[in-house]
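Now for chain A:
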Amino acid sequence: MTALLEVDGLRVAVNGGAVVLDDLSFSVARGETLAIVGESGCGKSVTSLAIMRLLPPALRLTGGAIRFDGADLATVSPTRMRDLRGRRIGMIFQEPMTSLNPGLRVGEQIAEVLRIHEGLSRAAAWRRAVELLDHVRIPDPARRAMEYPHRLSGGQRQRVVIAAAIACRPDLIIADEPTTALDVTVQAQVLELLKSLQREIGSAVILITHNLGVVAQTADRVMVMYAGRKVEEGAVAAIFDDPRHPYTSGLLRATPDPTRPRPARGVLHEIPGMVPRLGARASGCAFRPRCARAVPRCAEGVPPLLATNSGLAACLFAQEGAAA
Partner candidate 1 sequence: MIRLPLVIGGLIVLALVAMAASAGWIFPDDPMTMVAEPLLWPGQDPAFPLGTDSLGRDIAAGIFHGARASLAIGFISSSAALALGTLVGAVAGYRGGRVDDGLMRISELFQAIPQFMLIIVLLVIFRPSVATIILAISIVGWPAIARLVRAEFIVLREREFVQSCRVIGMSGPAIMLTQILPNALPVLIVSGTIQVATAILMEAALSFLGLGDPNLLTWGGMIGMGRDQLREAWFVVAVPGLALLITALGLNLLGDGLNDLLDPRGRRA
Partner candidate 2 sequence: MTPLLSVRDLSCRYETRDGPLWAVRDVDLDVMPGETVGLVGESGCGKSTLARCIVGLTPASGGSIRLDGEELLTRRGPSLAQRRQMQFVFQDPFASLNPRRRVEALIREPLDVHRIGTPAERTRRARELMERVGLHPDWGRRFPHEFSGGQRQRIGIARALALSPRLIICDEPVSALDVSVQAQVVNLLDALQRELGVAYLFISHDLALVEIFAQRVAVMYQGRIVEQGSSAEIWRNPSHPFTRTLIEAIPIPRVDQRSF
């Protein structure tokens, strides 16, 4: 089976300057959930914006292909891209308050998507919008559809955004930190909703998050990014069980989890140092300055992605057993 989305050698750079995404390749199959994880500045959000061709003016796509169901999104016309966005690719952003128009009733915002992409009449689109609100489990949807966004709670707003994203039953949903602004209890509900809708529609999901717990709970496969590159990829169960890149294992151990043993010193396992600034990334393996396993050879060029039991890992020692 061919992939729904195939990103091949994607490069994004600051206009005439620092490289943000460097030779990034991955694919998403129909119906699967791929999580992209990493810390701030690793390029995970830029990846999603590049796929949707919504890069801010300061950033430019400088190479690579983004094949979506036969078309190369890197080169399609803006008109065609507009048609794909919303209809075949749905989007959910971190902050529902900023992705909703504060001056429009929420029902109107969902109906708008249907009128543009499905050519529904005003009345039919509104009826469908109310159905969708019901579908994302908003109580009393007919009345809620008349509300303005600021009258809803954060969780309900994100449900509205989800309703708009699934309105045209897209093949792919890109969710960029969809629950980061929400409370844990609401986060659990929203993730569960997203998961069940996905099963029902059969969409593929790219879930962008910094939270490994969210990844473990929702994704099939995971891609770990560091400093604009993919450092590890594979099935969630395998990677969480046996991470082969030191950054992945470091992240896993730094995440608070009361069911695991405490470190010998301190409270949490820490990764020393900090995420490099754009344009100040180390040569060779960018993680090298923070890595306990680093040897001089790590500086000699970007480590290749090696096949491991868990998937792929960009570490010279990936095939030599568990990462330290």
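Odds and ends about this structure:
Just so we're on the same page, a contact is a pair of C-beta atoms (placed from the backbone, for glycine too) under 8 Å apart; a residue touches a chain by one contact, two chains touch by 3 or more; residues count from 1.
For anyone wondering why these and not others, all candidates are chains of the complex that A comes from, given by their letters.
The model shown is predicted, which means the values in this text are computed figures rather than measured ones.
Every option in 1 or 2 belongs to this complex, yet chain A touches just one of them, candidate 2. Those residues of chain A that touch candidate 2 in the complex are listed here as 39-40, 154, 183-185, 187-188, 191-192, 195, 210-217, 236-237, 240-241, 250-252, 254-259, 262, 265-272, 274-275, 277.
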